[in-house]
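Have a look at this one.
A single protein chain has been omitted; all remaining protein chains appear in their positions.
Showing subunit A:
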Amino acid sequence: MEDYKVIKVKKSVYENNNLEAEKVRERLKSEKTFLLNLMSSPGSGKTTTVVRTIKSLKDKMKMGVIEADIDSYVDAEKVAKAGAKAIQLQTGGMCHIDAIISRDGLDSIGSQELDFVIIENIGNLVCPASYDLGACKNAMILSVPEGDDKPLKYPKMFSTVDALIINKIDTMEYFDFDLEAVRKRVKEMNPNIEVFEISAKTGQGFDQWTQWLERNITQWNR
């Protein structure tokens, strides 16, 4: 009989990721680069929102976008056309990205040359909420056609982010979407969350969103 012993480990599986995320933030601080992790479900209008955000801010700062997708180059091409430096990461089946992928993405895009980088995370409201990418702020988009019950179904995502963007506000009359109920639900689980109502298509509400970004970018670079 071999002599087995119990080795106490007590180590979080996320520990390596969290250490890497802290290193990413320290690096961003020294480079004076602001990183936004943008999450949402597929089809919420993430790329359209990113494109309009680039158009609003590109004259004021150097921007870059890291597109993370399971496959394809579709989004990176659209974003590059809008006027930001863009790279595409393909995860090849993985449903989330982690801090190591985020670090490698910053290396490839050349973050030291940029003021503001957006990681367009994989369209998914579950797994991305568990991974700290080392971003300065985390935001998510919920679009009107998805329904106002999403905070009840995916509470972790809504309780993790700093900002919630409610997109496609121009389609309100076609859907039963209770804005006040969403605001109340998310504020209960995350009292510090900032909520923005926008239409990435028409530009409605965009000023408040970009002002919030600019304020946070200035604070980060202080």
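Following the convention adopted for this analysis, contacts are C-beta pairs under 8 Å (C-beta built on N, C-alpha and C of every residue); 3 or more make two chains touch, one makes a residue touch a chain; residues count from 1.
Throughout what follows, contacts and distances are computed from a predicted model.
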Absent chain [UniProt protein name; select from "4Fe-4S ferredoxin", "Glutaconate CoA-transferase subunit B", "Hydrogenase maturation factor HypA" or "CRISPR-associated endonuclease Cas1"]: "Hydrogenase maturation factor HypA"
Thinking of the whole complex, not just what is shown, which of A:Leu19, A:Val74 or A:Val126 touches the missing chain? A:Val126
Among A:Leu19, A:Val74, A:Met94 or A:Ala181, which one touches the chain that has been omitted from the display? A:Met94
Where subunit A meets the chain that is not shown, the residues are 2-14, 16-17, 94-96, 126-127, 129-130, 156, 188
